[in-house]
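Every protein chain except one is present and positioned as in the full complex.
Up next is subunit A:
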């Protein structure tokens, strides 16, 4: 009897306690009601801001044809290890860049719009350290830039057809860190490992027609501008030529820029399907390669007589991603023909295969893994050594983790990109933190560690590690 009474009392106390806890929790509404008044006061004060915004809206309505935006940034980095190239020591502060990105959008009509964007920078470090006697190539590439990026008109011809003409970026594929089918735009790789792909793509002049049919979109592209990749100039901090190509001539081999003509056009087409839970794409392209190779290597040609060229290649590819639970699975396959190499007389065909996933099951975080293998058909033994340094199968792995904190005011990211099946060829690791100081103002700090390996390029840069920071105002 006493036992039953005790159990009953315990049950009563438990229920009472649970009820009290709930009531305490519900008391939070009352607290918020009080605070809501404070918010109301803020809202009253914010009313002035709203009025200003309304005025701005009114102005925007009057001037709605044009919209000007962009960002102003200051970027700096410092090497924390000795890294000397061509007599110049790059440790210590090696960047003090002010950059300005401006984008002008114009709504020409209900269906047509225009965009022009420009990217400019000036790096004061090359004047502050002028005693280093930087080469003209280095100063041209790193000290100043005034560049037109996007410059296009786009519109809706009818309910099924869109047209976009001008300098633009077209992103193919499903991956985020590694490129397999994404062959339309060349990359600006002057600072390898320092920036993400989205900041590397170079706009290219083209006409793109999109036809929409049900769940499918068909793209037809004609590229008239033969723009090639930008990379670190020879004997700059990221391209220590003499360590990669011993006995390299000075100046290094000329890189021929392909001419623009109707007979030298690039073409591409794509079919993209968007379905419930999955997407599928098919691609075909006749475009410039993403790398250069030595021209007409026949017999024993003096190195000084060799020039570098960028081949036209053909690519057939496909890409798929599948959303299942918290996983986004992705795969890309590309068959490339006409790929040129430095140490072979003939062009090679290559099969690139990528598998990867994004895992979004961790709150406010994404884990991404991408692995690609590039298989070279009819690989020749000498390609493993100078001057190609490629195996029959070239594997690359990219592992990325991002997480947001404090309601997206703090975003952390880590990226590891390694080459080789056992990562034996080297790569880089980058960790960075972005903090939103206020609306439109953000700061970014991070560190890049270049990891040496069996590849001369990686080994030559393994001491080029640095910390970096920037602050950006967006308007």
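By definition in this document, contacts are C-beta pairs under 8 Å (C-beta built on N, C-alpha and C of every residue); 3 or more make two chains touch, one makes a residue touch a chain; residues count from 1.
Everything below uses one rule, namely that contacts and distances are computed from a predicted model.
One chain of the assembly is not displayed; among "MoxR family ATPase", "Outer membrane lipoprotein-sorting protein", "N,N'-diacetylchitobiose transport system permease protein" or "GH3 auxin-responsive promoter family protein", its UniProt protein name is "Outer membrane lipoprotein-sorting protein".
Among A:324, A:337 or A:386, only A:324 touches the chain that is left out of the view. Residue in contact with the omitted chain (choice from A:159, A:247 or A:422): A:159. In the complete complex, the residue from A:217, A:349 or A:421 that touches the missing chain is A:217. Residues touching the missing chain, restricted to subunit A, are 22, 25-26, 28-29, 31-33, 35-36, 39, 42, 46, 69-71, 154, 156, 159, 162, 169, 171, 176, 198-199, 201, 210, 212, 217, 274, 276-277, 279, 321, 323-328, 358-361, 363-364, 404, 406-409, 436, 438-440, 442, 472, 474-475 (touch as defined at the top).
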